[in-house]
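First the structure, in the form of structure tokens, and then the observations on it.
Only a single protein chain was left out; the remaining protein chains are all shown in position.
Then we have subunit A:
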């Protein structure tokens, strides 16, 4: 076979060479031959022969031995050639005898089987294999290592690490255990113990006697049973039973447990279902659900119309509202994506056309304004409006004016909760009392659970109701939610009027004892206005406080040792609403005042001396002397001048880039024009205001202390993004000069503590509480002690996911 191939290749080469030659001679011929080439091999052969004969014409190669590269029809005895038949030689063909015999069938089958098996793929080359191995190993390692991540993180964040890790747990043996090993030996001790045993006094566990224990157990059970109002409501019989019935405790507990279990199970079912429904993505399903709901709502509305026209009117109102929303939202116009696609399809598709028309119709229906109802109905409507705008709304608004809206919101929601409860079961007063008396912890959790469950159920019911009440047109969930709110509000108003003080009562009574509750029923009505008024009162109080503050600050504003006259001046200034400019002036005046004010002179001086008698005269005299002495040098003016200079020197200077004589006449006495100067002046940015801007008698240097700055922190450490954050963490001094010894020790605890002379072994899985650690894990940790950093870990994860 190989030889044949080689022949073929050689033939092809020669052919190529020839064809190149011929190319030069005759192009059209070549193209022809090419086409013939593809056509049949017979022609090709002839052609080749021809070419060869042409090639031999030049005489260099006289006669080339003709190679047999072509197939022949007959199989020669030396060569196997399949070309002639035009078919591939199959393995089975070799076995095929001239006539078929059945004896070879089994062999054939075997052969077929062999053939059907795919050929073994070439083994990958070594590098690739290694790469794959590495990848796999890496993934495995990273997985095992990622177990340690939380530990690494914990250790990094730990304030202190103590090595070696394993610590002997100090064995605190309870005193009772110690005592239990001790035995009475002396006769006196034995006697005492005998006595104790006889009276059933505790010997080993001295904390509680068996009697006490029993009573405690009973009490705790009772507490549990009593502690939940909800539970009491569900099982009123138990709650009503006298408390010291100890026998039924176990029964109660069991029942209660069962109840709780049921509640939990139901809750979990409900949650699962909700989750499942939420997950459904099918549009069709949702459409169907929506439609079903709409239909149901319509039906119920009709029913309602028959039964209770007033309620139906309310529903109508809601529908109206929905319509309004619709009108506002323009949802059903043919501007949506869906509508647009349908519009395109409508040309060809009847269904699409219909759908579009439906939608348009709906739109029309929704956007159509309802007819004005007749007068008699209008009154009704007005009434309804009143109903629809519930009192609660007004109340809320009223309260919103008050100082603390949050509080009100809370109370409102409380009321809501109350109302939610109400429709289902008007709670019995006794039960309530029980609930009020409870303040035990253990039952609280289950109670909350139960309560939650109950609430959910009610909520679901109500939502269903509201969905029923939904008009046909409103398909948007938004609308439904709107309606929910509306219906809630409505319900609220209805109940609120009746139950208002009741709910209040409940709130208040939760604090009080059982006995007081009944008394308060009447008293609460009096209390109510007080409760309502409260915010306002607070406001007034706050106002008062504010006033006080204002007065105080007024007083504080004039701490300067200025005389009364000046004070009067200032107040007059304030009264005339002097703007800032005036204030500035005042400051400058202030400087004069500062030094010239007459301050109170010391009247009582020292031990009675001769000085005092002449005081006034002397003072005047001295003042005159001083005035004369300082008449010449005006200290204030000098200081102001100095300050002005300092301010000027510290100001950033403008850069003037004007070139005199550029573009205009220059020379001595000629100045560039103002316009040009303005144009080429680069104004320096104005720095921060001076510290002594408002202090007329002070010059504070703005120069930076570079020597001190060299000691300051210049780079923000890592987790901080703003210098103020960092500054806050370094505010506390850590030296022992400023702290107590303990505080100092705490502030300077070393990050890592090692015990001298102890070997620090690498961390093991057992140390951190991983009980199962396979050998491979260990080996990995040993061979690869370096833990992956955050970045590294991310990479690992990516790879492992791949």
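Following the convention adopted for this analysis, contacts are C-beta pairs under 8 Å (C-beta built on N, C-alpha and C of every residue); 3 or more make two chains touch, one makes a residue touch a chain; residues count from 1.
Note that contacts and distances are computed from a predicted model.
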item: Chain excluded from display, named as in UniProt, from "Adenylyltransferase and sulfurtransferase uba4", "Gamma secretase complex protein", "RRP41 like" or "WD repeat-containing protein 46"; value: "WD repeat-containing protein 46"
item: Among A:42, A:149, A:654 or A:727, the residue in touch with the chain that has been omitted; value: A:727
item: From A:667, A:719 or A:756, residue that would touch the chain that is not displayed; value: A:719
item: Candidates A:111, A:325 or A:699 - the one touching the absent chain; value: A:699
item: Absent-chain interface as seen on subunit A, which is shown; value: 175, 206-207, 546, 550-551, 553-554, 557, 559-561, 570-577, 591, 594-602, 604-607, 609, 611, 615, 618-619, 622, 626, 629-630, 633, 635-636, 638-639, 642, 691-692, 695, 697-701, 703-716, 719-733, 737, 739-743, 746-747
